[in-house]
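Submitted below is the structure of interest, expressed as structure tokens.
Certain chains of the assembly are absent from this excerpt, and the rest are unmoved.
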Amino acid sequence: MRKKDYLKEPIKHIDIKKYNVVEMIENMGDMAFSARELSRAGKIYDTMLRDKKCTVILTLAGSLFSAGLKKVVYDMVNNNMVDVIVSTGAIIVDQDFFEALGFKHYKGWYQNIDDNELRKLHIDRIYDTFIDEDDLRICDETIGKIANSLEPRPYSSREFIEEMGKYLKQHAKNKESVVLSAYEKGVPIFVPAFSDCSAGFGLVLHQWQNPDKHVSIDSAKDFLELTKIKIKAKETGIFMIGGGVPKNFTQDVVVACDVLGYNLPMHKYAIQITVADVRDGALSSSTLKEASSWGKVDTHCEQMVYSEATIAMPMITAYAYHKGGWKNRKGKRYSDWLNSEGKNFSKKTASNL
Amino acid sequence: MRKKDYLKEPIKHIDIKKYNVVEMIENMGDMAFSARELSRAGKIYDTMLRDKKCTVILTLAGSLFSAGLKKVVYDMVNNNMVDVIVSTGAIIVDQDFFEALGFKHYKGWYQNIDDNELRKLHIDRIYDTFIDEDDLRICDETIGKIANSLEPRPYSSREFIEEMGKYLKQHAKNKESVVLSAYEKGVPIFVPAFSDCSAGFGLVLHQWQNPDKHVSIDSAKDFLELTKIKIKAKETGIFMIGGGVPKNFTQDVVVACDVLGYNLPMHKYAIQITVADVRDGALSSSTLKEASSWGKVDTHCEQMVYSEATIAMPMITAYAYHKGGWKNRKGKRYSDWLNSEGKNFSKKTASNL
């Protein structure tokens, strides 16, 4: 087979605005097991959106956007259903920014597949999805080019991703992009392990070519910025897809406030979609009850949903979308704040809050 | 119950040097399912250690050291069974550095536990393990203190962790520490998401208190340093415990070399212990076959072992330890190289390699 025979059918993103699942999800609340959990998670998300004081943080892990979930998050950003995003790098750079550059993900398969042949054809595989490695290299290089254009200093990943948004504002071939719309809506995106993706390749190239003066990515600054948001927001709810660093990072922010001397409430709402098993002791699978021992998550409005994300995430978000709790909600534009007062919000100035 | 009633029985670390499981593991190779996988993983690890050209990279994710696996890695470092470590932050800072400061993890439980009571008593829970939150805060502060003592500039996590090693050289109360022994043996430790742990709290405090001039953690520099090691090492094998950022980061390094213009071999050997399920499309669970489509992992000597780490890791490492393939092996001291020639090893100078 030739390369074009593998890369034929593009992944299409699901559009939650088309499916009114409200009654079905509510009826699932009278069943048991995962159906009831899914239903309760939908209701908690809707409650978060109706709670005007509550800042909603979305955490993303797993190959979600290559799997067709990009438009779900795009619609959440555009409808003020989320205020802050914390993500793995692959979702934001290799998948969202990549598609904004005009590239696509393709439907593939995993049974009887010859991965060595794929490699020779420059095709990367994610389970049942194919990607053109040559396209990805252009994505890497674009990151390098953006880095080359910036003043050499430490950036938070959030600042760098805003620069990606600015770049897309001018050059996007596909405007249905979370990076772009988050930039326009002032929704900060944090990627605490920013080098661990296509961005890493671009930045390594940038630093390799500019050994003395270069852009660096300061993950401590990321954590400080998110901590500042928590201090400003006070009440927060988290909607977690998968676990990993984004989950941990976001839960930890409550403790960080405490370390800085701010006694703030735990995350008031928390839902997580995951298939990870609690018994392996990893963070991804640790229960939200366990997080409450650490002072991170309140246990009154929390729900874990045991499901793979491509099924559960569209259903929970479609429920909340059609339920309409977001309609009276305004965007909080935390990016604007971080770029202005929030920038100098520190030990000295915090008393003015 | 009072706090001291919860924090009674310390976790003890298993000592692989005491258990000669060679015959048992070899016989398991004639069984099926996980036993045969475990056996093959043991043999691949032993083969890696006998392959003199091969640099061995260990990746760590999950709450491993709080679960009693610290001494396993400590023995690996001291016996030249590993050349590079890539880890989550919690393992290195909250667990290893924490115990080196004289603190302990405690045997706990998870059934009929009141996490709200634990929170009030300042006890954190990881599944069936308890930690004194007050001890952890001292750990956070110690990181802040180390940051305060350093020249303000971007550091790779690897550089910062060396400073932690230096600190322990003087102040360690418990010398059985991976951070300390890796410092002494010149084994670099990378934590690509360094702020996502107790270190993050310390660094946030440091930057908060020093808003203008401060230490920053440059995750791109981490990736560049690991890429330089791959360029120097050429042949590499990876032993992965869990998945997460450490797995992805380490696999990606082959592609990073390619981006810099170096056509290097994929990881020649790869073993992974995991309970993650391939069907959720997350990276932690992605098969090593899949990684070969990306040009990351060679498919001839790879083995995934489906087991929780506290059972499989001691058995695989005890097998390799008693099999003795490491006896003729010397430490590669990559930290020394990164701090000297490797520092200036860049586009201009790489031709001298």
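Think of it as A and B in the order they're written, each chain with its own count starting at 1.
What we mean here is this: contacts are C-beta pairs under 8 Å (C-beta built on N, C-alpha and C of every residue); 3 or more make two chains touch, one makes a residue touch a chain.
Worth saying up front: this structure is predicted, and the values here are computed from it rather than measured.
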item: Identical protein chains across the whole complex (2 displayed); value: 4
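The rule is simple: only the chains that are shown with their structure count from here on.
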item: Inter-chain centre distance, chain A versus chain B - centres from mean C-alpha coordinates, in Å; value: 25
item: Interface residues, chain A side, partner chain B - complex; value: 61-63, 67, 90, 110, 115-116, 118-119, 123-127, 129, 133, 137, 140, 154, 192-197, 200-201, 203-209, 211, 215-224, 227, 242, 244-245, 248-249, 252, 255-256, 259-260, 275-284, 286, 289-290, 292-295, 299, 308-310, 344, 346-348
